[in-house]
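Right, I'll just put the structure down here and ask away after.
Missing here: one protein chain of the complex. Every other protein chain is in place.
On to chain A.
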């Protein structure tokens, strides 16, 4: 049986798609057969981040509507044999996603894959609800700012009451915090919330901190998930996240300001 991971946030533009691509690649690179699904119908961009946009023939909705089978729609990643992408439709209307349809596709994928990563659209409407409904684990992507934290909290509330696990009275979805676009200098300057501030409000298990990084833009421009840029800070941070998710213990990094560190080192003020 596959483990279904939803990457969610409530707020848009916080790094869900970046994260979905990175962790799906990370899991697959460790030999786990993984599929990443784009739930953002109408605004698809997972295929761009994964660099497979020119190979999209059929999409998630085609499969739900029975116009294509899964094997026709799944795209094998060019870097990693164990990774597949199920793209969203650019043109179709959002109502094409149905609970029954999503369930059918996830069930079929479960037979074959170890991990199913669901890249959620923003908001708390139907698309976001369907992306999280069948999840076992939730990666809650949050930026260190008040509105993002508040939206994450709201999403957590919805997962706690409107997911399949909640409705069937099963063990709740495992929730993990991913604090992304973290800029220690701006935290120190008081322009962003600190890790402690965020944790005081959300109190979630912290899976990792992803620093604000130029490597993310470079990665998306070249269509390779940032985790493959092993020298970059964001790439390493995502590799840590995958390792921690799989049970390894790794100390958290990228929390402290480099300037602050140098200041401490040289005893300056």
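We adopt the following convention: a contact is a pair of C-beta atoms (placed from the backbone, for glycine too) under 8 Å apart; a residue touches a chain by one contact, two chains touch by 3 or more; residues count from 1.
Please note the rule applied: contacts and distances are computed from a predicted model.
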Considering the UniProt annotation of the chain absent from this complex, which name among "ABC transporter ATP-binding protein", "Cystine transport system permease protein", "Probable septum site-determining protein MinC" or "NADH-quinone oxidoreductase subunit D" applies?
"Probable septum site-determining protein MinC"
Per the definition of touch given earlier, which of A:55, A:76 or A:162 contacts the omitted chain?
A:162
Where A:78, A:154, A:205 or A:250 are the choices, the one touching the absent chain is A:154
Sites on chain A contacted by the missing partner chain, in the whole complex
150, 153-154, 156-158, 160-162, 166, 169, 172, 200-201, 203
